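Excluded from the complex is one protein chain; the other protein chains are retained at their positions.
By letter and in written order, the chains are A and B; residue numbering begins at 1 in each of them.
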């Protein structure tokens, strides 16, 4: 192992016949980072991952891993390991044989193979399961075998293809924490494909959002959440109420925004005066039972009690809004009127 | 820098050109007289370099240029596209020149005007030997390496090389001979072009007549063949499925016996089943006589014609369907069946809506094999055909019969091939683009579904009588070898066995004095030698077809099926036409027998491989690849162990077919390589049934032993699934 490596895409395109699956994308993954490729199905994220692995060859562009141009290199010649959505455990081999497979075919001495495989199983909490067949394990355990099988090779880059999609919700949360912990402990550069934005926000150093074969936005989870670069990203990452607004003036990078009777001052993010799009996170809307200053009147259409919080659908001058309110003790009944203000965070102008 | 495989092939190419005898040796491939008798100084034994320098074979010189080209790649990045172009140019140029001079200059001298300046007076050459073959291979791999650098097969050198190798082999040993003989359809007996004669022969009433529909007269052999093939395809597929279901999905007690019994017919040399059927169901047959006496009817000749052939073919080809289907039936994922059951489907609905559709690839392949086998079968129609003419027998007798009309044989072969093509196309349509992957990378802990009771009873009703019938026929065959004259004089005797297989104590130890030993050993050896490459090539091809994508895949797949679809007679004659002259001069050797078996039987490996492999999730391969295993290792460690049923099917089938093949072999056997079947055929022709049957019985026993051995060597596939018998026991106790 040469230490964590970077992954760089330079104008990479992948075509399948007429169909362009990935359209001239460029990005770089810093060594040791976990970067998530996030997007709806069919956006090209899995193809991108498979191009890193070498399971697909790029139609155009350059792929560089750890400073080495691997564009034309076949899978085997790249120092990557992958955890498959279906786990792809070899059904005719035991757990230990599965984990040892990569080492064995790389001609690592037998004793070392055994030691490293055991260590890898221990790492994922499956010490002692080596003699079982994959079919004798639970889904979560199989998943961990797949991870152990990949990390035991100490690859330059570790790839995950929707690794949690076959697990139940509770297990998913636990396993994703485990993956994140393991990745940070080992410091392996990791690329992770998912369509679940919560999962992406939870595990990533950086996220690359893809849509229709191109990169929609790239950044840290916080950047994506707080400063979505487009309507698509704002909508896809966390729920957002997208409303029409008007920028009255821009001064020193700050825009005077007017939306449905509310006046706001927001970072302009390159927008000029004129019509604009405003993204409002559900938690950034405050509802008050009594009228107050700078508040606009709304009507509660629907109220749902969810234990830890309330969810409301309200009709406001800005249009229909979805609201998450932590004030469980003071529910607003459906049909009542309320007054709404906006929190300073969680409201942002979306560049056109 | 050159990568390792390329460097190795470059070295091999140079070594072959500098060190190995260029031409085919008269004394066989493994003779080493060339080392002691002249070597480079001898016109026949010299390597290419010395052929050019000392023996005036200047036309070989350009090959050196093409061998030298790849050296320019030294010092360049090994995955650069420029290097790729260079390699393709070197390989393609070299191969082109090799073929040009090979076909342009033969044992009679130069025939291509273009080459005349290079050939001195009286210059000629013989078939390709070690040197030429290795150089040709080296050129081939230059091309595939070059194309891999351009992204063919995702840059995988092993995959690209495999595609190249299979394509080259199929081209050389299937397309080349088959086209050679099919082109004779357009020529008259003197060899002149005669397109109208071709049309005349093609629309002949003997092929397409429909008189049998309108009453009286006969139908053309094309219709007869087609009807027979469809019926045989259906009956073998259904019977094979019934057997496979009984063996895998029920608690039937005598499974092992059933398995053996289903295998018996394929290991039976031709003619024997036909003879046994005549002795049972013929006009004077035991069963016919019994029924006739019982009902007071005149014993008829009902067995001759369509019923008899269909019966014999079903008996003979059901095992192939069984071998293909058993892997598929085993492979159907229990979880999917359980899923269906949790969706409120009862056992019967689950079977018809989930299990059966998931077996589609197996069913389609089994039908295709039965259909093609029936079309190409000539032994059974010969014995039981009556006046029911089929294409395969017509082809045989167009060549060896009183007509001496090779052109007509080629025309008939074209008709037959077009049927195959149709069946192939229909199969592709039926399977469509659906996915049949059921062995996925996730462990499957479900229990295989027991058959619904109605279906189980149906299977038993079909399987048990059929098995009993098979058993009776085989007991009769065994019995036939121990009596004076089968069917007439049933005095017990060992005469036939002694004549064929006696071993006496001679002066220098044991003497194998029996008349059959010679052909027996030859057959055993040739069959054993051909089994492994047949299975290997078949499965490799299947893997390429299922897992890799390249442009001409469909054509490629059909090409591999071609030699199987063509009757052996045509293959036999086409091999003589193609391989009796340089550059590939193989007639009279054991190699031509091995090659003909490999390429004739390879399709079974391909079909079995495809059926089983389409059940394996592709991510298993990909996982292995990302774990640093190269494609070769992936195939060896992941694919092959999961393909065990297919491997076994391919091995067994190719071994057995090589032991029992007759029609192609008739033309390819030579004095030193006589095969058991031709010997048996000679006995049958002479009316010497006792000896023929005794010999067959011995062959059957030997093959059974060999199959047992193979089963043991290949072992069982480990899918980590629970056995259905456990399930049934659990059901009963709960």
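Quick note on the criterion: a contact is a pair of C-beta atoms (placed from the backbone, for glycine too) under 8 Å apart; a residue touches a chain by one contact, two chains touch by 3 or more.
Please note the rule applied: contacts and distances are computed from a predicted model.
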item	value
UniProt protein name of the chain not shown, from "Sulfite reductase (NADPH) flavoprotein alpha-component", "Rhodanese-like domain-containing protein", "Gas vesicle protein" or "ABC transporter substrate-binding protein"	"ABC transporter substrate-binding protein"
Displayed chains contacting the withheld chain	B
Sole residue of B:19, B:172 or B:400 that reaches the chain not shown, by the stated touch rule	B:400
For subunit B, the residues touching the chain missing from this view	26-31, 107-108, 189, 205-206, 209, 211, 215-218, 278-279, 282-284, 301, 304, 382, 385-387, 393, 396-397, 399-404, 406, 484-485, 487-489, 522, 525-526, 528-529, 532, 573, 576-577, 580-581, 585, 587-591, 666-667, 669-672, 674, 678-679, 682-683, 685-688, 713
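As a working rule, only the chains that are shown with their structure count from here on.
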item	value
Of all residues in subunit B, those that touch subunit A in their complex	79, 81, 149, 151, 154-157, 439-445, 617, 619-620, 622-631, 633, 637-638, 641-642, 717-721
Touching residues on subunit A, where the partner in the complex is subunit B	53-57, 72-76, 80-82, 84-92, 101-102, 105-106, 133-137, 139, 142, 149-150, 153, 159, 166
